[in-house]
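First comes the structure, then the notes that go with it.
For this view, one protein chain was removed and the others were kept in their places.
Read from first to last, the chains carry the letters A, B and C; within each, the first residue is number 1.
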Amino acid sequence: MYQDVILDHYKHPHGRGLRDGDAEVHHVNPTCGDEITLRVRYEGSRIADVSYEGQGCSISQASASVLNDLLVGKDLADAQKIQGTFLELMQSKGQVEPDDAMEEVLEDAVAFAGVSKYPARVKCALLSWMAWKDATAQALGESARKETA
Amino acid sequence: MYQDVILDHYKHPHGRGLRDGDAEVHHVNPTCGDEITLRVRYEGSRIADVSYEGQGCSISQASASVLNDLLVGKDLADAQKIQGTFLELMQSKGQVEPDDAMEEVLEDAVAFAGVSKYPARVKCALLSWMAWKDATAQALGESARKETA
Amino acid sequence: MTQTRELHGLLDTEAIRKDFPVLDRLVHDDRRLVYLDNAATSQTPRQVLDTITEYYERHNANVHRGVHVLAEEATALYEGARDKVASFINAPSRDEVIFTKNASESLNLVANMLGWADEPYRVDSDTEIVITEMEHHSNIVPWQLLAQRTGAKLKWFGLTDDGRLDLSDIDKVITEKTKIVSFVLVSNILGTHNPVEEIVRRAQEVGALVMIDASQAAPHMPLDVQALQADFVAFTGHKMLGPTGIGVLWGRQELLEDLPPFLGGGEMIETVSMNSSTYAPAPHKFEAGTPPIAEAVGLGAAVDYLTAIGMDNVFAHERALTAYAVERLLQVPDLRLIGPTTAEERGAAISFTLGDIHPHDVGQVLDEQGIAVRVGHHCARPVCLRYGIPATTRASFYLYSTPAEVDALVDGLEHVRNFFG
Partner (left out) sequence: MTQTRELHGLLDTEAIRKDFPVLDRLVHDDRRLVYLDNAATSQTPRQVLDTITEYYERHNANVHRGVHVLAEEATALYEGARDKVASFINAPSRDEVIFTKNASESLNLVANMLGWADEPYRVDSDTEIVITEMEHHSNIVPWQLLAQRTGAKLKWFGLTDDGRLDLSDIDKVITEKTKIVSFVLVSNILGTHNPVEEIVRRAQEVGALVMIDASQAAPHMPLDVQALQADFVAFTGHKMLGPTGIGVLWGRQELLEDLPPFLGGGEMIETVSMNSSTYAPAPHKFEAGTPPIAEAVGLGAAVDYLTAIGMDNVFAHERALTAYAVERLLQVPDLRLIGPTTAEERGAAISFTLGDIHPHDVGQVLDEQGIAVRVGHHCARPVCLRYGIPATTRASFYLYSTPAEVDALVDGLEHVRNFFG
């Protein structure tokens, strides 16, 4: 499961550190103590930044780094599609062999395919993605509230 | 375990029926619903009567009949010895082969030796004996109280 | 005396019995065992034993949280058993299946949850609990304890003379104050199969929860928790070809989410600090400590076994056998059935008295002939009180029982009568 891509992201994480954001969330995986604090900043429906701090295993840390790579600069709809595809891969119990179409969407994140065989680790891989989803809901809910106010 | 002696006592119980007594007790074996109401009458330390009514299995009924045979007319000390010997036999888990000495004490009651192999039935055989012990304690406690009063 | 007419719907018991090593046992030297005590516990097929042994010989580890191979395999097997049970009872979600140690724990679990629950579920001194007079002690005592501890009032449905629930005063028994109605689907002493719909309808009318004790139903007939429309269903592994030490509580998801935990400890938590803890979602919230892992896996194998035969077929087999047994038993002089005297709406447990021969004696003399029945109050003493008897003798069948065994029972009872006659 420890693809070089994963180890690279783990040792040299992309976009790490907390910067300005519209919303911040803190997620914990209680079974292993993995933690992430994550902020999102939107410009309209475009993801201007995803910044984060955390501690945890290589899988959870690398996954956050890959997330930053994949989502920053994307439009929300595209980001959601990527998130959905990643979720599908992670829940595949090792049954999905990523094809070209999936690789196109997930880029480096296809390296996590092997992790999906390890139920105890799937949560690690998904930690930052769940945090992002939550932060996005808050950020956009917030601006939705602002707009209707 | 169903010795002829036991079946005889079951079908033709000795001394059954409630007569006058110094104390009455009611004992129940909750696991099978066997019940006995038993009275004892003492003349000094001599057992003048043990009368009883009850319902239950052949073992509990025959055992009460045998008790009546064995104890009525005896002195308390002798009766206690008989009771002790019967208890010992019943708790022997089929390990004790009654010898002549035991037969001398227990008479018909040695027929219960086989019952001691069946833990579920030992309580049936002991029901009336426990009731007698209890009734005796009450009767003599009662008269003791009377004397000291 | 042997069976004279063909029975319809019987299973191929010759094949089935080969799977059950104990059925070949000789007792009292040379008597072939006639095992008619299935309502107390069922026998265990080789397939279940092999599964359990293989679990220990190949995959044994503590479940959840482990990153090593054995822990992952054990977890997959344990959670796989949950999937099997969920589909066996047609549960909407696997997360609604909680593994307990037996049906008694399942029943106590719900009683305790309701005692500690917030509104609208909370049982307290203003509220009422409804059970029936034909419950197993395991569905009486937990509610007596709850009533004592909370001040709630315990009420119950009585029984008719022919062993059925007397629902004539249902609107008075189940009222606006009722918080929970808990009753047995098939009685272990009377054999009665109770009408669910009428009770559920009334309970729903007043907003009471419904718990069904399916301990004697799950082993013997198709069980569909959605069709039952109950809120909780309990049953137990050892009566359905599974091992001892495992029971099931099924509960509706919203309720399992809302209700408080029962036992606290490892596995049931989300996060713990010395000052406070939060709990995992169901089913884990209700599974404190290392669960009965091998037992759940064994129960999964039992469910596979039953499913392969088909619960409809099991039911048909037992129905034919029960009809035959009722018919033959009613021909035994002085025999009085305690419970329904027809095979309609009843399960495969048949209680009776035989003249004034005490059931202990009946059971003992049958045992000497190799015939294993149960005698006593069958953990349902209020039923004995109701019918004014100290105890009953009970014969109970399962998928491996045969008409020849019914014949052996009837012959055995003849012998009992002669013996004590």
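Keep this in mind: a residue touches a chain if its C-beta (ideal position, glycine included) is under 8 Å from a C-beta of that chain, and two chains touch if they have at least 3 such contacts.
Predicted, not measured: the structure shown is a model, and the values here were computed from it.
Although it is not drawn here, the omitted chain touches the following shown chains in the complete assembly: A, B, C.
For the options C:Leu255, C:Val373, C:Ile389 or C:Leu413, the residue in contact with the chain missing from this view is C:Val373. Within the full complex, the residue among C:His8, C:His68 or C:Arg201 touching the omitted chain is C:His68. For the options C:Asp95, C:Asp231 or C:Glu295, the residue in contact with the chain missing from this view is C:Glu295. For subunit B, the residues touching the absent chain in the complete assembly are 28, 30-32, 118-121.
Residue positions on subunit C in contact with the hidden chain: 21-22, 25, 27-28, 33, 35, 37, 40-41, 43-44, 49, 52-53, 56-62, 65-71, 101-105, 107-108, 111, 116, 133, 136-142, 144-145, 149, 154, 156, 236, 238, 243-247, 261, 263-269, 271-274, 276-277, 288-295, 360, 363-364, 366-367, 371-376, 379, 381-382, 385, in rising order. Where subunit A meets the omitted chain, the residues involved are 1-2, 7, 10, 30-35, 55-59, 118, 120-121, 124.
One rule holds in what follows: only the chains that are shown with their structure count from here on.
Interchain contacts link the chains end to end along an open line, per the touch definition above. Across B-C and A-C, the chain pair carrying more C-beta contacts is B-C.
Centroid to centroid, with C-alpha atoms defining each point, subunit A and subunit B lie 81 Å apart.
Subunit B and subunit C have Cα centroids lying 39 Å from one another. One finds 47 Å separating the Cα centroids of subunit A and subunit C.
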